[in-house]
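The following block contains the structure, expressed as structure tokens.
Removed from the display is one protein chain of the complex; every other protein chain stays in position.
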Amino acid sequence: MQGQANAASMGDLLSPLGSGEGIVFLLLSIGIVAMALFCMTRRNPVTAVMSLVATFFGLAGIYAMLSAHFLAVLQVLVYAGAIMVLFIFVVMILNREETTLISLRGLPTRVLGVAAGVYLLLVFTRIAIPATVASPAPIPETFGTVASIGNVLFRDFVFPFEAISVLLLVAVVGGVTVSRSHRKEKDAEEAAEKRLAIEHLASHDYPEPAEHLDNADAHAAGGHH
Amino acid sequence: MNAAESFNLRLIPLLPFLGATILILFGRRMKRGTVVAIAAGAIAAAAFLAFTAFFQYLPETAEHGGLRDVVWKWIEAGNLSIDLAFRMDALSGLLCLIITFIGFLIHLYAAGYMEHDPDYARFFAYLNLFCGSMLVLVLGDSMPVMFVGWEGVGLCSYLLIGFWYTETANASAGKKAFITNRIGDFGFLIGMFLLFQATGTLRFSEIGALATTGSALAAPYWLGMPMAFWVGLFLFIGATGKSAQLPLYVWLPDAMAGPTPVSALIHAATMVTAGVYMVARLHTLYMLAPVVLAIVAIVGAATAMFAAIIGFAQNDFKKVLAYSTVSQLGFMFVGVGTGNFTSGVFHLYTHAFFKAGLFLCAGSIMHAMSGSGDITKMGGLRKRTPWTHAVFLVCWLAICGVPIFSGFFSKDAIVAGAFATDIYPESLKWVGPLVGTMLLLAALGTSFYMSRLYFLVFTGPSRADHETQHHIHESPSIMVGPLVVLAIGAGLGGLVGVPGGLFGHPEWNVLGEWLSHSVGPEMEVPHNTEMLFMGISTALALGGIFLAQAFYGGGYREPAKKFAAAVPGLVKLAQDKFRVDELYNAVIIRPLRVLSQALFQFVDRVLIDQLLVGGAAAVTDVLGRISRALQAGDGQRYMAAFAIGAAALVFFATRPTLPSELKVNVSGTTVTVDASRTGRQSARGLTYAFDFDDDGRAEVTGTSPEARYTYERGGEHTIRVTVTDPRWHTESHIKSKVELGGQN
Partner (left out) sequence: MLPTFYYLCLSFVLFVIGTAGVLLRRNALIVLMGIELQLNAGNLAMLAFSRQLGDEKGHAFAFLIIALAAAEAAVGLAILVSLFRARQTINLDEASLMKR
């Protein structure tokens, strides 16, 4: 019985894809998913950041489809524009390539975690099926415009708005504090260098001296499993 | 009466224990003189007390069981009530006198003998400890207290035999003594348990009263033999261990590895007589079972002969004396085994004197011969060590049984008693004469080998090398003094026990008179039998001496050499102690060793160490490893665990509920199924699908957990119920079989 109901609604479910809106959505979502996958599977952090930016652009398009104009723009300006730029800065400072893609420490637990996450979301999605399969009702023109959202923000959400301003302040201060240069930093750097050198000596595949001087970082990374 | 009752018997064993404690704790730092003063002083004080008790107080209370001193209540467990109590009656009193007096003499002797030994204090501490334990044994009012003393003397024997423990041989000898004793002690324990089972008490006074023909002790227990038989038998096994009879005598010759004073005190005068004392103590019990007494007598006689034969061929001074002791103990057991308890104790008393004297002479001689005891290298010491020679002469004549000397009277009492005994039932009447004859032969043997010893050591030219000859000297007076006292005792001590039948004056038998209160009246031996056997034993004694003189007078003479050449195998066999030790080794010790090795390798190493201990550790290790994995400091793993936990929660919260068993109601071919579950919410919009014949098609569906269905045919059907939760889209199934009566 359930199976029959599902079969019937599957057909209903997929039919709107045929419309223009549906095609746009399909294209955009394929792009988004592709870019997201791309991002998560890159070894090169710069490539990853760029593909994430692409993802965000695609998402902005989706938001526009959802009549969330303001947020679409915000997504591009703040997320893709500011946050990702921040990421780029850091990536530029710390640019190291990975040799192995996935962490092998405790892999079973992690994979199980991912599977658990999939299961959770599957359950949630299935819950939502009955409520969400219908096309939503039409909405007024002013939906999602700056004016109406501003109204909501400054009337119903004024406290969270202010709170989040404080949060941003805290974040700024915190960021500065955390990344302050300490006197001990130099010692830590030297200690870390020494540690790397020792581990390097202790590793099985001891490289040739010439190579060692050449590309110390790559071999230090490769010396461990 | 009052003074007698309040006499502190406990002091008699306590003083030596005190001496031992002081010497163990502080002896190292004391001067030699102080050590001897404390040790000998303790014994002397105990002797003084013992003499006081015996001569002053005992006669008053003798009829009432003697002096008694209860120290405290030791065990109170159900029926079992044992006090730590001491009792002195004539028997234990006599032994106390012997122990303390001879013990004192030997302490003095040892003061000189052990002069150059660095462990002076330890020696005297052990000696005192021994005396204390022996006194506990003898004065014990009940079997457990006696057993405490029994074990104590065993321990001291071990400690003293292995006194010079740095030599492995000495330590092994000590071990051998203790272990062999232990085997006997096992028998003793079994006997004690049986005794308690039969009588419910372990006090000697009460046992004595209960040992009548009507009691549980006389009732048949096993194999038709009365309980008294079994008790007596097992206790006697303990006695064979402690008193070195067949088959557990093997430790005594090895025990000669200890210092000579030890051999004299423990292995001649006192400890080894504990078995005889025990039998005499329980004489009423033993008299209930003459069969076991017959066994005692036969074992004693056999041991006497066996040991005598071995003694013929021994070349070590102390070994000869050791086998002599074994032999003489056999005599004592024949004495008690023929119901002649007085004579057994009499011989114990005379033997204590002359054997201690002989052993101390041995020490003196070895002292003179620079530590060697090899009689093949001795000779001619009569002139060089006159005092020792004189003492040895007296003790030698005593042990041979030459008239007037003490051994004569006691041996004769035993032999005559063996022939004159009437305690055996008809079927065993032959035992008396048999053991008597065996003893006569053994007496001849005793006379022979002791005379051999005398002649080889004291007469003729010296066979020692020049160096040793040069050093031969008489012992210091502190050693000679006790020797003389012992000789006097050996010579004249027998006169207290002159048998009544001899001169027609029964009252001359003071000893018998004393002991009658404890061990029953002296055996009545007809005058003629008495005279006959006195004559025979004298003849045998003198005969043995003359024979030995012919063989060994003045050294190894022609007859000896011819005899040795004629039967070299026999001589070798006797020399090798009939290879009994080797037999025991092969039959008992080796298999035990193999077994214990096997147990060690398998049970200990594998089972316990690897499996249990290692296994326990491994379990902890594995559990620890698993637990450690949970907290590896890896944030991503924590997040994963987070997700897993959340998913698990959701999973368990969204499962639709079905009971573990369907409630099925059958009436005819109609079945009512109830799939509801009590205690859990059922109003959740669940959808039930009932498939009544498990064909994949649900006959009844709906939101109610109950359904009814009528089958077309009877027989066995399988019902499958599926419940679905539409919100979470999860399902559960349950199957149930149902039997229907056939219809259609």
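The first chain written gets the first letter, and so on, giving A and B; residue counts start at 1 in each chain.
Operating definition for what follows: a residue touches a chain if its C-beta (ideal position, glycine included) is under 8 Å from a C-beta of that chain, and two chains touch if they have at least 3 such contacts.
All values derive from a computational prediction rather than experimental measurement.
Check each of B:G33, B:G569, B:G633 or B:G696 against the chain that is not shown and name the one that touches it.
Hidden-chain contact among the options goes to B:G633.
Which subunit B residues would touch the chain omitted from the figure, given the whole complex?
These residues of subunit B touch the chain that is not shown: 632-636, 639-640, 643.
In terms of residues, what is the contact footprint of the unshown chain on subunit A?
Subunit A touches the chain not shown through residues 13, 16-17, 21-22, 25, 29, 32-33, 36-37, 39-40, 42, 45, 48-49, 52, 55-56, 59, 62-63, 65-68, 70-71, 74-75, 78-79, 82-83, 86-87, 90-91, 93-94, 96, 98, 100-105, 110-111, 113-114, 117-118, 121-122, 125, 128-129, 131-139, 143-144, 148-149, 151-153, 156-157, 160-161, 164, 167-168, 170-172, 174-176, 178-179, 181, 185, 188-189, 192-193, 196, 221, 224.
Throughout what follows, only the chains that are shown with their structure count from here on.
How many angstrom lie between the CA centroids of subunit A and subunit B, rounded to a whole number?
87
Which of the residues in subunit A end up touching subunit B in this complex?
For this pair, the touching residues of subunit A are 1-2, 103, 105-106, 109-110, 112-114, 116-117, 119-120, 123, 126-127.
Which bits of subunit B are touching subunit A when the two form their complex?
Against subunit A, the touching part of subunit B is residues 629, 632, 634, 636-637, 639-644, 646-648, 650-651, 654, 687, 689, 701, 724, 726-729.
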